[in-house]
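With one protein chain withheld, the remaining protein chains of the complex are depicted in position.
After this line comes chain A, so read on.
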Amino acid sequence: MKNVNIVYPFTGIVGQEQMKKALILNVINPLLGGVLIRGEKGTAKSTAVRALADLLPIRSQVEGCAFGCDPREPGNMCCDCLSKYENHENFVETFGRMKVVDLPVSATEDRVVGTLDIEQAIKKGEKKFEPGILAQANRNILYVDEVNLLDDHIVDVLLDSAAMGVNTIEREGVSYFHPARFILVGTMNPEEGDLRPQLLDRFGMVVDVVGERNTERRIAVIKNRLAYEADKEEFAQQFINEQQNLRDRILKAKKLLKKVVYRDEMLEIAAKISIELDVDGHRADIAMIKTAMTLAAFNGSTKVSSADMLEAAELVLPHRLRRTPFEEGILNFDRVQQIISEVGSADYAAV
């Protein structure tokens, strides 16, 4: 079999627009807080995440650094790079593509957070830190398939790092910390159990996917899949232009994002929605604005529109509505729309 390593092209995925958009938005703006994709089996969840790898931007990193530190960002450097930076040593810079790092459900805690390097200890009697998956995930995408099946204590560790952007290790004789800023992408099948609300809230957005119901589209899905399996290279070739276009669009949006401005009314919308829908904490408001800004950039605009806000609300709110662990939140979307049009239109009138 040839070309086993060619992944299914992202743009070749039929339908599932919301999921695709959510993933792209996170690539454009890594501070959005990741995405959780919920849905039944066989809805291209994993395919989409793996396909994302091909679209990821190339960025500069410090050569030889286990955490892939950005040579221009001292605020998020590991101890080594930081001391080099402060001593004005020159970094050897390399360029690498952002990666999708897998966190298997069976991963043990020591492999996730890092541990004592056994080899060094035996050979040299020295205590060294051996980085784990969280180190690899720094500045990359951390992908957890079946995230709801992850062991509780691993989830706790993950939460900690995801929230802080730093992984603190105090175990097995090792005391260390390093940057761990990653885009958390999880997929799960809700039939197999839930995610704790605490973890749910840490995902910037949640997308629910369902299988394609439209017959024509279903046929397109099958056709594509068969074509891909028959000749992966040939299939990928078909999408080469589309892939490049999307890559360009992402890069453009990344640049544009710095220029995106929001009006005060947008803050009002976010805050009002959260208060009215009784959302826990402030994460939803912040996520809503950030997502809307990223959406604007993706659409090639520097101004956040009401439509962006509506789309953002759809992505960031549904999983944050629960009051207790089991009371199901039902998103009163009409009310969201109403608030957006009220506040938004008042603003248009003023302009």
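By our rule, contacts are C-beta pairs under 8 Å (C-beta built on N, C-alpha and C of every residue); 3 or more make two chains touch, one makes a residue touch a chain; residues count from 1.
By definition in this document, contacts and distances are computed from a predicted model.
Per its UniProt record, the hidden chain corresponds to "VWA domain-containing protein" from the list "Xanthine dehydrogenase YagT iron-sulfur-binding subunit", "VWA domain-containing protein", "PrsW family intramembrane metalloprotease" or "Putative membrane protein". Of the options A:Asp110, A:Glu146 or A:Glu212, the residue whose C-beta touches the omitted chain is A:Asp110. Looking at A:Ala22, A:Leu142, A:Ile169 or A:Met309, the residue that reaches the missing chain in the full complex is A:Ile169.
Among the residues A:Arg72, A:Arg97, A:Arg217 or A:His282, only A:His282 touches the chain that is left out of the figure. In the complete complex, the residue from A:Ala53, A:Ala220, A:Leu251 or A:Leu267 that touches the missing chain is A:Leu267. The omitted chain makes contact with chain A at the following residues, 31, 66, 75-76, 78-80, 82, 86, 108-110, 113, 116-131, 135-136, 148, 151-153, 156-157, 159-160, 163-166, 168-177, 179, 190-194, 196-198, 201, 258, 264, 267-268, 270-272, 274-275, 279-286, 289-290, 324-326, 328.
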